[in-house]
Structures are given as structure tokens and as C-alpha cells.
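Here's a structure for you.
Only one protein chain is missing; all other protein chains are in place.
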Amino acid sequence: MTPLSRLAGKPWIWSWIAAFVVWFATIMVTGGASTLGLSQAAFTFAAFSIIVGIGQMFVITLGPGNIDLSVPATMTLAGTVALKLMNGDNGMIVPGLLVAVLIGLAVGIGNYALIKALRIPPIIATLSMSFIVQSAAIWTNRGLRIKPPSFLADFTTSSTLGVPNVALVALAISLLAWVLLEKTVYGRWISAIGQSMAAARMAGIPVDGARFVTYLLCAVLASLAGYLLACFSGGAALNMGSEYLLMSIAVVVIGGTAVAGGDSNVPGIWGASLFMFLVVSMLNTYGIGAGVRLIMTGLIIISVIMLAGGRRTGMR
Amino acid sequence: AAMPVSAIADTADKKIALSNNYAGNSWRQAMLTSWEKVTGEAVKAGVVAAADPFTTAENQATEQAAQIQNMILQGYDAIVLNAASPTALNGAVKEACDAGITVVSFDGIVTEPCAWRIAVDFKEMGRSQVEYLSGKLPDGGNLLEIRGLAGVFVDDEISAGIHAGVAEFPQFKIVGSVHGDWAQDVAQKAVAGILPSLPEIAGVVTQGGDGYGAAQAIAATDRAMPVIVMGNREDELKWWKEQKDANGYETMSVSIAPGVSTLAFWVAQQILDGKDVKKDLVVPFLRIDQDNLEDNLANTQAGGVANVEYSQEDAIKVIEAAM
Amino acid sequence: MRLRLSSDAVRLVIPALSLTILLAAVFWLQPRAMSYFGLNLLLNLAVPIALATIAQMFVMAVNDLDLSIGAFVSFVACVTATFLRDAPLVGTLILVSAIGVYALVGVVIHLRNLPSIVVTLGMSFVWAGLAVLMLPAPGGQAPDWVRWLMTAKPPLMPMAIVASIIIAVVAHLIVMRSSLGVLIRGVGGNERSVERAGWSIVAARAAAYGLAGLFAVAAGIALVGLTTSADANIALRYTLLSIAGVILGGGEFTGGRVSPIGAVIGALTLTLAGSFLSFLRISPDWQIGAQGAILIIVLALRLLLNRVEKRGARP
Partner (left out) sequence: MAKDLTKAVIEIGGARVSFGAVKALDGVTLAVMPGECIGLVGHNGAGKSTIVNVINGGLTPQEGTVASDGERLDRYSITIARARGVRCVFQELSLSPNLSIVENTRIMHRELGGFGWRGRAAHVIEKSLDQVFPNHGISSSQTVGDLSIAERQMVEIAMAFSDAGIAPRLVILDEPTSSLDASLARQMLDHVRRFVAAGGSVIFISHILHEILETSDRIVVMKDGRVVAERPAAEFDHHSLVEAMGSVAREDALHRSARELAAAPVVIRHQAAGLAFTARQGEIVGLAGLAGHGQTDLLLALHASQSNSWWPRSDSLVTFVAGDRRLNGVFELWSILRNFSIASLGDLSRLSLVGTADEAARGGEWKRRIDIRTPDMDNAILSLSGGNQQKVLFARALATRAPVILMDDPMRGVDVGTKQEVYEIIRQEAAKGRTFIWYSTEMDEVRLCDRVYVFRERVITAELAGDAVTEANIITASFEVAAA
């Protein structure tokens, strides 16, 4: 196998190619003058999709039917409560972060409790949970926008050596996720569970423990993303997560993770997140109206998956 | 305020419901808060028997239609409605009218003829932004337009107004248009994505709720800050104030006041009271300028939206003005 | 021989019981609902949801998931309120080709062995874009015959119930009784063996998607009949609702286990749950949360009844 054909066999390569093509088409409009600006913007905004996408990927790896629809509500609640607690005070950054993580943990526990104790299919369990979480967010401060502490606001909006700080955070999380998936026993477990829950149980895998941790992880990553996004955009809004519902799923599947579970990959999430941001930017840049823009977005998604398609069986 | 005795006599046993399709932003939350505050007092004073607010779980016309149908069953005498769609609720609204219920729509109005409409001239709201800019920037320049949610009536109206304004003042040119979905973070993201490819921008025309996001996105680059028309959110006003103090930044801010829900409440009460009210009423939008910025900022709740609440007298005035 | 409930029958008992309990609760809270007029108001918006749920069920029967149903129904609603009224021929042509596109999506998914979730996610953008192009702002008007159909007042039972029964029966005949239905469910149950028996899986999948398109078109038309006009976002939430409806009705994500009657019941249950909540008058802050709570309760009921059933099965 030549290195090139080996590369072509990687499921994540297509999302990267797509992101690159779209990026190139966008910077060509200005003859390359927008290269740096666009790249920085892309990495900044992709970072949030990456963080929630990784959480969603872990859940999707658990097999058919596993999906977390409570991601947007969790982001909103974590952002709202953390910012309210910090109330713009730089000294409260750590407690704020802890509260965000705690909220993630609570939502994760709630989600898995519904799935396990009440046997509700995850898609409905997390949807129901998201309604409750959203209500809790409304109830806590009725949508008032509180400013983040100045240190956090500066940190999330600035760059280190030209790389946006949020992208660095996403990179660190991605590396951890990669190690977790590829190198640890836990990674093997969730991949096994995704392929066959019955077989995983008989092989002695603590199925409930592993699934529980996965739902926790997803919710905590969502709350972390909510915390960062609220600081980045200058305050939490009640609708700030809504975009990330479809986004978190889209970046996982476009990134080459098997929708049927058992096979996940981290690099693809980066490609897909960059792609999803860039495709909107490109169509906006070309001045394409909302209708045509939506159609093109859809067709591009389908083309990417067609190019990457023809996968192994059992991946539907 | 002293209530006219007749009003108490005629509507004291009437029940009014608020049908709301969305609660997910600060504007809607302010709208609900104003409603609760004003109607709470009215119920306590015995003007009406009940004024219950209802919000759908999702911002969808179908869900709101079901909500209205439920209100019919619950026996409300009037429904005050902020509609998800000007036309898609017509079926349900017609059913309500047929059941003898008074329907008053505001902000998001409905086209069904049997309902009352308290409308804001959204087109004018868009046009006035360009008009303002033409005063500030006589030489014109490039504009960036931030739109709302595609396919929604308000978005289309304001945008049409903006384009009409540009036709009126041809020194301006819209060089980019993005959808910010009326959300700060979405607007920020969309602006950041298109900004690198745009020429110099003289002004940003918006629909409300997205000015701060645009400012954030532009501040992240090394561009000069254009004139961004704001949308009455407290964080926008505060940012404007900071800029004004630092470098004399000038702009204006315009939006519909969330308290218009209370106007709709009083109008519904007046109709139930037997007043003859014209089907189409107009309320002015709430505009903040350079000189009244501080006053408005002081009156706006931290993190909230600049607001005006209406009293029964205000409503009567609006009704009579339309006659 | 001991009377043994088949697993299909059990699948149906549970949703039916949940619906009954919910209906009783609604009647108790709001006795006014217990009339011809009240039932119609309570349930008429369930008709398009039931149709969309059946559409989703066809796709789920072949182990796929359709994330584009909401956008597609919106698209159909836009076509109905514009072309189908002004130029019925063109409108019909558009709808027929839309069903064709649906079938084509099934073919593409099968031939290229693609994950249905991604393809239909992409298609949802396409349908939404077409709808926005057609109706940039809400508007249009329902054709008169559609309006007439949806507001008809049949004797004895309100239209909403008559329509639900017709939908359930027709879908049952197609899915559970016809050869095509068996083939579609067979593909969901064991694709390889259906192929080994000499059937064309592509054709089966195309048929499943085509039928889904057909029912989704009916959903869009019915919806416009109730709302009188359309907008590009009118039915976006049908995607999740339809999935929830299939599950509530005893269907499963994989294995071709679906129940059309259950799906219609599931759609009715979801609609009723919303009404039940408005009758409860919860504080506005928690109204959204209560929707989640009620979904949880209804599904927990399913578990409870499942338990009872299991205990009964093993003496």
C-alpha cells in the first residue's frame, strides 16, 4: 500500500479535503488576502463544535440509537449558571468552572438514569432531559446576560502564537479523547459495546459503568463548551446552544465515525468542524441567499459522505 | 392608577390568556416579565379574573396552533398572541373567533381578519437605520447586513425595509449579508466568517439582538469599528456607552419594546369591555439615540432589554388615535 | 393450548393503554374536551403528525433513520400552499417528483452503503432551502379542497378521529398485511436472508423510502389544511416528534420491529400530552420542562406495563 492510498482509506481524510477545498474557494475571493483572518476565525469557531462533537462521538460510539440531544440545553444551563455565579469577578473563575462541570455531571447522571432505570431509548430520554434542563436555565436567571470575568473574556477571545486559545483548549481535549479511545481499556470497552452490547456483556465488560461514564463525559464536555462559549460571546444566552444540536451530530458523522457505533475517530471531528464553519462562510462570502445556501450546504454534506462512502458493512 | 369603575364592572369575570411561541431569549423573557407584572396587578385589582401566560416548548407554529386550540377548550374570553407565523396560525385563530373569543396579536401578528393586530412597522424600522446612517455618513460606504432567522416574517420585513433604505440612499451598498438568527453567538460566528473576505465596512445594519455579537467579531480583527446599529439589549447599550466614553462612538439603537405585550393585554381588555377598536393598531418602535443613551441604560435591567410598559390609559390613547 | 399474546400484540397494548390513561386525565382536567367539538380541537393537529410518524416508521422499518422529515413536510406545505393551489398540475408534478427523490435517496443510501442519518441530514438542508426559496416569508393559501377535507364534520365522530383510524388501517394493511410490507420489514430484520431469497434489496429500500415520501406528502397537505397557510419552518419539529411517535408506539430503531397502529397512537399521545400540560397551568418557567417530564412519564408507563406483561408471561 502506498502512503497515499493508505491515507485515502482513512475515514477522516474526506472531511479534511472538503474543509480545505471550501477554505481555498473562500480565500480566492479576496485573492488570498483573507487567509489569516479566515483561518483564525475557522479555528476559533470550530473549537466549540469540536468540544461538543467529541462528547457526542463517544456517545454515538456506544451503538445504534445512542445519541445525546441534551447537549444544547446543557451548554445553556452551564453557561448561564456559571456566569451568574462568577458575576464578572475574576476571583470566581475556578468555582464557576467547577459549577459548570457539576452541572454536566448532573445532566449526565440524569440522562443515564432515564436510559437505564426507566429503559427509555436514549434519543427520547435525552430530549426529555433537555426540556427540563432548558427550563432550569430559564428559571435561574430568565435570560439576563451577565458579563464574563474579564480574564476569561480576554482568554477566550485572544490567541497564543497566532492560534486561538479556544482552539488550543479543543486540541488538548482532542488529544485526551484520542488517547482514551485508542489506547485505554475504556476505549476498547465502548467500541465493543457499540458493536454488540450482548457480546460485550458476555466478555465481562462492565457495560453499564462504561455507558454511564460515556454519557457523563458527553454532558461534561457540553457544559465545558457552554462555559467557554458564554465567556467568548460576552454572556450566556438562553438560545446559545441551539445551533449545536445538529452541529454536534453532523461533525461526528461527517468526520467518519460509524453511525452504527463501535468505530470512532477524533481527527475527522476537526475536519468536519472546520468544514461546517467554512462552508457557511464561503456561501456568505459569495453572497448566496439563505435558500440556495441551505441547498448547497445539504448537497455538499451529501457529496462528502458519498466520496467517503462505500464503507464496511454494518456501518449504516 | 385610578381605574374607571365601568371597566371593573364589565371585565371582572373575564379570563385572558397569553399565547407565546418562544421564551429562549432575553427579549421574550422581558416580555413575559412585563406581562406578569402588569397583569398581576390588574388581576389583583379585579380588572380581569385571570391572565395566564403559556409558552410552547418549541418555536413552532404547529405547536402554537395546538396551544390556541387548547385555550379555546379552557374557555378563555380573549387570547393575546405573539405568533410564530403570520399565516400558519390562521386556522386556529379562526376556530377561536368562531368560538366567540377575542384574539389580539402583537409583535408577531396574524393575518386572519377576525383578529386584532398591534403592529410595529418593521419595514420602517429597517429603513430608518439606513436613513440614520445617511445622516452620519453622508459619503455613504459599504454596509454589512445581519439578518434574523430565514423564512420568518419579521426577518423578511426588516430586510425589505433596509433594502428600500439603500435604494433611497444609493451612496450605500450592501456588500455582505449573513443570518444571525437574532442570537448573539450565531451573529458573531457568521460575521467572523464573512468578515475576512469583505472590503472596508462603514456600517452594520441589524435586526436586534445581534449588534454586540457583530461588535465582538469585528473587535477581534484589526478593522476600524464601523457604525453598528444596536438593538436595545443592555449589553449592546453598555458597549456603546463604553465606546462613547472612550472615543466618542456614535450610533443609534432601535427595537420593539417587549412591554408591548402589556399594551396588547389592555387592548384585549378594552375590547372585552365593549369598546369599539379598530382591527389594525400601530405602536412606535423604541429608539435610543446618542443623547438619551444614558437615561435608557439606567432604566434597563442588567442583562435585559430596554423596555416600556403600558397602562390602561396608554392603551385607550392608542385606540383612540387609530379611530 | 394456552393463549399466548404474540410480541406484536404486546407491542400494541402498551401504547394503547398510555393513550387511554392520558385521555382520561385530560377529560378529568377539562370535561369540555369530552365532546365532538372538543375532541376535534384536541386531536386535529395530531393528524399530520400521525402521517409523518408513519412516514418515519417506513424508514425505521429498514433500519434507517430519516432526519429530513420535518424539513420535507415543511417543503410540501409550501408547495401545497402555493403551486398546488395556483397551478394544481405543476404542484402535483412537484410532489410526485419529490416522492421520487425520496425513493432515490433510499437507492443511493443502499447502493453506496451510506449512513442514512448523514444523507437525510444533508437532505433536510436541501428541503429547507427549497422551502425558503419558495416562501421567503410565510404565506400562501390552502387549496379549497384541502381546507374542506380537514374541516369536514363527519357524523358521529370528529374528523380528527376518523382520519386517525383511516391512517392506521391503511398503514396497517400496507405494512403488516401486504407482501411489500413483509419484504420491507424483512429487510429490517435480516437483510442478508432476504437477499439470499432472490429479492432486490435496492427495490425494497426504494419502496420503503418512496412510501415514506408519500405519507410525508400527505402530512404536509393535511397540515396546510389545518393551518390554512404555510411557512418554510412550519414542521421542523416533526423530525423528532415522528421518531418519538414511532418509539412510543412500540417501534424499535433496529430489527424492522414497527407497528403502524402503535405509531398513530404514539402521535396522538404526544399531541395529547401537550394539551394535558396546558390544562395543568404550570408556571411559565417550567412549562418547557414539564413537556420533558410528561414524555418521561409516558415512557416510564411503558416500562411498568412491560414488567406486568412479563410477570404474566412466566407463570
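Just so it is clear, A, B and C label the chains in written order, and each chain counts residues from 1 on its own.
Simple rule for what comes next: contacts are C-beta pairs under 8 Å (C-beta built on N, C-alpha and C of every residue); 3 or more make two chains touch, one makes a residue touch a chain.
Being a predicted model, the structure only gives us computed values, none of them experimental.
> Could you tell me which displayed chains border the chain that was left out of the figure?
Checking the complete complex, the chain left out touches A, C.
> For the chain left out of this view, which of A:55, A:226 or A:262 touches it?
A:262
> Of A:9, A:31 or A:204, which residue touches the hidden chain?
Considering the complete complex, A:204 is the one touching the chain left out.
> With the full complex in mind, choose from C:15, C:129, C:186 or C:266 the residue touching the hidden chain.
Missing-chain contact among the listed residues: C:186.
> Please pick, from C:159, C:174, C:194 or C:277, the residue that touches the omitted chain in the full complex.
If we include the chain that is not displayed, C:194 is the one touching it.
> In the complete complex, the non-displayed chain touches which residues of chain C?
Where chain C meets the chain not shown: residues 6-8, 177, 179, 182-183, 185-186, 188-190, 192-199, 255-257.
> For chain A, which positions touch the chain that isn't shown here?
183-186, 188, 191-192, 195-196, 198-209, 212, 258, 262-263, 312, 314
Throughout what follows, only the chains that are shown with their structure count from here on.
> Counting only chain pairs that touch, give me the topology of the graph as line, ring, star, complete or other.
complete
> List the centre-to-centre spacing of chain A and chain B in whole Å, with centres computed as mean CA coordinates.
Chain centroid spacing, chain A to chain B, equals 33 Å.
> Could you give the separation in Å between the centres of chain A and chain C, each centre being the mean of its C-alpha atoms?
29
> If a residue has to touch 2 or more other chains to count, which residues of chain B qualify?
Residues 23, 32, 57, 150-151 of chain B each touch two or more of the other chains.
> For chain A, write out the residues touching at least two other chains, lowest number first.
Each of 131, 134, 138, 142, 290-291, 294 in chain A touches at least two other chains.
> Report the residues of chain A in contact with chain B in the complex, numbered from low to high.
By the definition above, chain A touches chain B via 26-27, 29-30, 33-38, 41-42, 44-45, 131, 134, 138, 141-147, 157, 229, 232-235, 237-240, 242-243, 277-278, 280-281, 284-285, 287, 290-291, 294.
> Once bound in the complex, which stretches of chain A touch chain C?
64-65, 69, 114, 118-121, 123-125, 127-136, 138-139, 142, 246, 249-250, 253-254, 258-260, 290-302, 305-306, 309-311, 313, 315-316
> Please output the residues of chain C touching chain B within their complex, sorted ascending.
Residues 30, 32-33, 38, 41-42, 44-45, 48-49, 128, 131-132, 135-140, 223, 226-238, 271, 274-275, 278-279, 281, 284, 287-288, 291.
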